[in-house]
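With one protein chain held back, the other chains of the complex are shown just where they sit.
Note that the chains are named A, B and C in the order they appear, and that numbering of residues resets to 1 at the start of each chain.
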Amino acid sequence: MIEVRLIEMAFDAAGAMRDFAAAHPQSGGVVSFLGQVRVDSAQQGADVEALELQHYAPLTLPGMQALAQDVLGRWALDGLLIWHRVGEMAPGDPIVLVVAASRHRRDAFAAADFAMDHLKSESWFWKREKRGGQWAWVEPREQDYADLARWGQTQA
Amino acid sequence: MIEVRLIEMAFDAAGAMRDFAAAHPQSGGVVSFLGQVRVDSAQQGADVEALELQHYAPLTLPGMQALAQDVLGRWALDGLLIWHRVGEMAPGDPIVLVVAASRHRRDAFAAADFAMDHLKSESWFWKREKRGGQWAWVEPREQDYADLARWGQTQA
Amino acid sequence: MARLVFLGRLADLAGGAEREVAPGPLAAILSGLEHDLVQALTGARIRVALNGALVARDGLVLKPGDELAFLPPVSGG
Partner (left out) sequence: MARLVFLGRLADLAGGAEREVAPGPLAAILSGLEHDLVQALTGARIRVALNGALVARDGLVLKPGDELAFLPPVSGG
């Protein structure tokens, strides 16, 4: 089962994980990654008051669906869920949830890890943060490119 | 925050993950592994009707606590949860839940992965399965030793 | 008319997420825009998508109804 969604509103990550695990009783291992809005930013300065993710409809969801197919081609998964927020979020809100279910745990770990590295560095999202009442766009992180390089690929 | 438990009854893995993520708002990434009882076994034959995990109280929980400390010494985590069932379980029941929360996702992925490899191959649990009304002890899997060897350690 | 779409910080520079322009060669369209916006849109790290498909920008000609999106480097998740 593949489930890829762009989501406009806050969502219940734990509930999604529960439903997904229950839908895959043949899977011994279910690995999930939850990314949530941190109140303190990696950049210096004031705390983050809000975060906004912009997407471009003709590219973003199709790109996520292609990523899911790529992941399924690389590991023996029973199911893969990729949910990603867009729009404005508050600290603590979930941003991204990836859940991989597989018979053996190595596959699920690698699949979730790979999916996250590619979502962070290759998916069509643009992020800005609000601090002290001011919005500022976030530049790509070099670390994200380094994470991607672990999989032997260069950025598309 | 470290939370290590041996649990005698079925538990709510998704609820635990939700509480743990909410308790770590400074963590951008929360990685979880949920192991659940599969209805079909890796071994040939009839479906698994029940699974039982035995432990030895003087060793098992102290060993899990030592593992948690080891994990915290290796990666920059904000929190680590390790819950493990003992007793008799039915297909679909959660067996083990590991949740790692960290500022950056690489740490959480590696920590959860490492913790699972060590739980599977080094923790003091003995497993038996019931098939066709007959209980049979499960032998260690060679794959578990191979997984452990990835971390450059031999079995204690 | 054709449409230009600006993502991320490019929308701030353009003063909006979209702009209607007369169809024609991209070079001619760009020559009608503000200088600092053109500089940003033609930066080496800006990619373009025509009607939802990534394309090379050399020799692009927009037909009526076309949508050309300018995509700065992503910063996702």
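By our rule, a residue touches a chain if its C-beta (ideal position, glycine included) is under 8 Å from a C-beta of that chain, and two chains touch if they have at least 3 such contacts.
Source: prediction; values computed, not measured.
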Legend entry - For the chain not depicted, the shown chains it touches: B
Legend entry - Full-complex contact with the absent chain, from B:Val4, B:Met17, B:Val48 or B:Ile95: B:Ile95
Inset, instruction - List the residues of chain B that touch the chain left out of this view. - result: 35, 53-54, 56, 58-59, 62, 84, 95-96, 116, 119-128, 137-141
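The rule is short, and it goes like this: only the chains that are shown with their structure count from here on.
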Legend entry - Mean-CA-position distance for chain B and chain A (Å): 24
Legend entry - Gap in Å, rounded to a whole number, between the CA centres of chain C and chain A: 27
Legend entry - Length of the line joining the C-alpha centres of chain B and chain C, rounded to whole Å: 50
Inset, instruction - List, in ascending order, every residue of chain A touching at least 2 other chains. - result: 35, 116
Inset, instruction - Could you tell me which residues belong to chain C and also touch two or more other chains? - result: none
